[in-house]
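Everything on this sheet refers to the single structure shown next.
The complex is shown incomplete by one protein chain, all other protein chains being positioned as in the whole.
Right after this comes chain A.
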Amino acid sequence: MTLFKKLIVTTAAAIALMAGPANAEAVKIALVVKTLGNGFFDAAHKGAQEAAKELGDVEIIYTGPTTSTAEAQIDVINSLIAQKVDAIAISANDKDALVPALKKAMQRGITVISWDSGVAPEGRLMHLNPSSNPLIGNMCVKLASDGLGSEKGDVAILSAASTATNQNIWIEEMKKVLPNYANVNLVDTVYGDDLADKSYRETQGLIAKYPNLKAIIAPTSVGIVAAAQAVEDAGLVGKVNVTGLGLPSEMAGHVKAGSSKAFAIWNPIDLGYSATYIAYELKAGKAEAKPDAEISIGRMGKIKLDANNEAAMADPFVYDAGNVDEFAKIF
């Protein structure tokens, strides 16, 4: 070994020694996303930093691959294992392919949770869903009811494909809560197959068929935009209110036009905030990931884990004229 090499090795070792204890104080939580450069995840990062500030001794590592593949995400996980992070909170590109890599992370003492897009149970301690089916169903009907105000009116649902599992579950949940909203009179459910033109035509059909139609619930980001457009084109702004689940960037124009008073979707900031909080609580041993356990997540309140160690964060977040512009910049 030459003198030069010796020098370098000693310097590296010295840096390693200095860096070790300095980093040991902060809890390093890695927020791993599907791809970088996506507004939704950048917003989640913002939330994670908010949580880190509240918790105090947390350092957030915001990372993810450039391509949304499982292989690239595994490389990211490997480098996080190597850095000996304390926790990984991941939105997965593949439910199954990440399991071996995340299992290895857990064997090396890293707390692993998934959020947004989940990992199979053996690859994580718990999974945080942005919301739950009953909460989504209830929120959709509530928004329609709020739009109606005191009067009673006909309401129709514009769904995606008739075979779409999540859509059908949400519609089922909406029907369950109907008795709680006396002013909502559900008349029909139509299917736009998540195609803009078909959703548009189905909306036109609803308008023609039900003259007393007051609201359309579209729990799909494609359907809600098409329905709002159809209502505007038919000159029915103010008469028919379109609501449901949509993306702020796509809906901002329609909220301004008045065809949609309010709609809902999860709030990525809250999601990043909660994921960070949960990872911290689990790492610190303040909470345990087991069925029926409760974990407190700061300003978001509490979550309760179900039998699969999954939990729902909160009601979908409501976007209206007051906040849609701010979020339209994000996602």
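Just so it is clear, a residue touches a chain if its C-beta (ideal position, glycine included) is under 8 Å from a C-beta of that chain, and two chains touch if they have at least 3 such contacts; residues count from 1.
Following the convention adopted for this analysis, contacts and distances are computed from a predicted model.
UniProt lists the omitted chain of the complex under the protein name "Autoinducer 2 import system permease protein LsrD" (options: "Heptaprenyl diphosphate synthase component 1", "Cytochrome c", "Autoinducer 2 import system permease protein LsrD" or "Nitrogen fixation protein NifU"). Among A:Ala72, A:Ala161 or A:Leu178, the one in contact with the hidden chain is A:Ala72. The residue touching the chain not shown here, chosen from A:Ala43, A:Ile81 or A:Met313, is A:Ile81.
Residue A:Asp96 is the one among A:Asp96, A:Asp197, A:Asp233 or A:Asp325 that touches the chain missing from this view.
If you put the missing chain back, the residues of chain A touching it would be 8-9, 11-13, 15-17, 19-20, 36-37, 61, 63-67, 69-72, 74-76, 78-79, 81-84, 94-97, 99-100.
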